[in-house]
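Take this structure first; my questions come after.
All protein chains but one are shown in place.
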Amino acid sequence: MLGIVIDDSRAMRKILRGLLADLGYEVLEAGNGREALDLLQSTGRVPDLALVDWNMPVMTGLEFVIEVRKITEMRQMTLMMVTTESEHGQIVRALAAGAHEYVIKPFTRDGIIDKLALLGLVPVGVSS
Amino acid sequence: MTNDLSTAVEVDLDMIAEQVWSAFLNGDNEEETIFAAPDTGAHTDLAASVAMVGAYEGHLVVSCSHKASRDVASVLFAMEPDEVTPDDVGDALGELANVLGGNVKSVLPSPSQLSLPRVSATAHERWPGTVEVCRTVVRWRDEAYVVSLLSGGQSASNNTQGA
């Protein structure tokens, strides 16, 4: 399994990277949406899962989701927003743009794992 | 800002702070943390803030001492407090403000946009034309963290990214 964590906070990337690594993921990191797109396009890799913050410099998470959904080769990628944006309307917007799931910060480790389980993205044998 | 709104938001601010600490900082240890602690006017060195622009104009500011900021960074980065760099402190405290700010924004008039966080020495931080709507103090590891919600001010338009 390949995951990418897109967040402008290094601390948040480290937390999420550790969590995915514990589940057996290989993890890529990017500090904003643009960086993530460039990384994926230059390496030709398509992660199974992207954890996407919303408010980031250069390219926001919502813009990233919209861009990624236009790229046929990346259709397989599951997009989960992990963000402090927590209004009802914001969640609706992200889902409408093509995000598959949404986790509101602050989250607990179990919260993330529960959501990944919903998406069928927790490898068998790993439990919360 | 009416008193009614400020009272309602204050309750929410307490609750939000409690959730942020319990999810991100206390882990499984359930360390002793006092929420809505008495405001003893603790000395603060650093302030991390996010601006809100739109239907609500203002800032969410979290301020604390240098030691307190290193404690936050050491937990978020899973490092010893004396290993964290000033960059780590800025990142961690900024993310704390971001998470608190985003949650507070959801209980305020909408739609508003959240800026990227800014971290600086409290000695240099000014919030011209703002008034404090409410504040909550968290005492964690014997340090005070002052979380305050400000309303108004022109500086709200600085440093703002589209959502």
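A few notes on this one:
For clarity, chains are labelled A and B in written order, and residue numbers in each chain start from 1.
The criterion applied here is as follows: a contact is a pair of C-beta atoms (placed from the backbone, for glycine too) under 8 Å apart; a residue touches a chain by one contact, two chains touch by 3 or more.
Note that contacts and distances are computed from a predicted model.
Here one chain is missing from view; checked against "protein-glutamate O-methyltransferase", "Amino acid ABC transporter substrate-binding protein", "Beta-ketoacyl synthase N-terminal-like domain-containing protein" or "cytochrome-c oxidase", UniProt names that protein "protein-glutamate O-methyltransferase". Between the chain not shown and the residues A:D7, A:E35 or A:E101, the one that touches is A:E101. Listed by residue number, the positions of chain B touching the unshown chain are 8, 11-12, 15-16, 19, 22-23, 29-33, 103, 106-107. Not every partner is drawn; the one left out touches chain A at residues 86-88, 91-92, 95, 99, 101-104, 106-108, 110-112, 114-115, 117-118.
Operating definition for what follows: only the chains that are shown with their structure count from here on.
Looking at the complex, you find that chain A touches chain B at residues 8-12, 14-15, 18, 54-57, 60, 62, 83-87, 89-90, 104-108, 111. Chain B makes touch with chain A in their complex at residues 19-20, 22-24, 73, 76-78, 88, 91-92, 94-95, 98-99, 101-103, 105-106, 110-111, 114-116, 161-163.
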